[in-house]
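One protein chain omitted, others in place.
Moving on to chain A:
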């Protein structure tokens, strides 16, 4: 247990109190002046609440900063603005509280200017705080190019139109890291002292010795999800299988920066993945297999099949025909073939399967293990099926053949 860290993390929760209270009260003050109405009597106390909650949030913020992982400079900026907010809030409470209802019109200018100052301080503090949490470019990352130019951001050239034009780090890898890693690993908040803000910084995490087995980054994104070292941590969205594949491919090819994608070794699958990632068209979309629907599972269970997933996170299943004493009818076969792509292991041992029915399993391209022992199948049919899928292991013990 780390009490300081525990409390410190409540900063991000508590800070919304002064933000809301002070925003509200400052707007109320300005509105009252503008409408020339009497200021509501409660306003004075609200300023105090705002001031106290701001001081509380600041205290927690200080505790949070003790945990490290944030850029010192960024903390200092945020802290200084926050001190401004607190001082201004106390000043308003003290000063406005002295103003009697009769004299209000004399103080209009100071009320409006102090309220505006408070609003400005609030926004500034919030802005520099948010920069630390989400990264400096969070807001305008997806902005149109002219907005990006306005904010002084580096505008990437138009998307590459071919694999030759695409550079491996900026176009393929960096977008993935920006999407999944940069909220915790940026220049102002480098958790674990890792950052993906630039190619050079990223290389610290990738490891310079080269090879997948030496790469800390690759190790952490490929651990099992329950592992303490797994990244992204704390239940944040993990990288997709394709993203992991791309990063693995990039590291294996020397983790280069401005190298043309087409100059690196790629397999056929990877090329189509790259094309898809770069949005170069849908020449070859990698086929994904959907989950079996619960209705279909129920239908198959009804027909006497026991279905279990072979591995976590994969759509493939093992199917056992448990009702083998009952006829293996064409209707049952029909139901089973609805999941022909999902079948990895299939046991039809002791069933009444016929040669014609057997050959229908040629369409089950992912079937690795087929148990048709103790059936009346002929050797010819089994051989024929074997020819259609060489890697399938067929258990034909005690068949006619």
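Methods note: a contact is a pair of C-beta atoms (placed from the backbone, for glycine too) under 8 Å apart; a residue touches a chain by one contact, two chains touch by 3 or more; residues count from 1.
By definition in this document, contacts and distances are computed from a predicted model.
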| item | value |
| --- | --- |
| Name per UniProt, for the chain absent here [options: "glycine dehydrogenase (aminomethyl-transferring)", "Sulfatase", "Branched-chain amino acid ABC transporter permease" or "NADH-quinone oxidoreductase subunit J"] | "Sulfatase" |
| Omitted-chain contact residue, chosen from A:79, A:127 or A:309 | A:309 |
| Candidates A:119, A:297 or A:337 - the one touching the absent chain | A:297 |
| Touch residues of chain A, complete complex, unshown partner | 224-226, 235, 291-292, 294, 297-298, 300-301, 306-314, 317-318, 320, 322, 345, 347, 349, 369, 371, 373, 393, 395-398 |
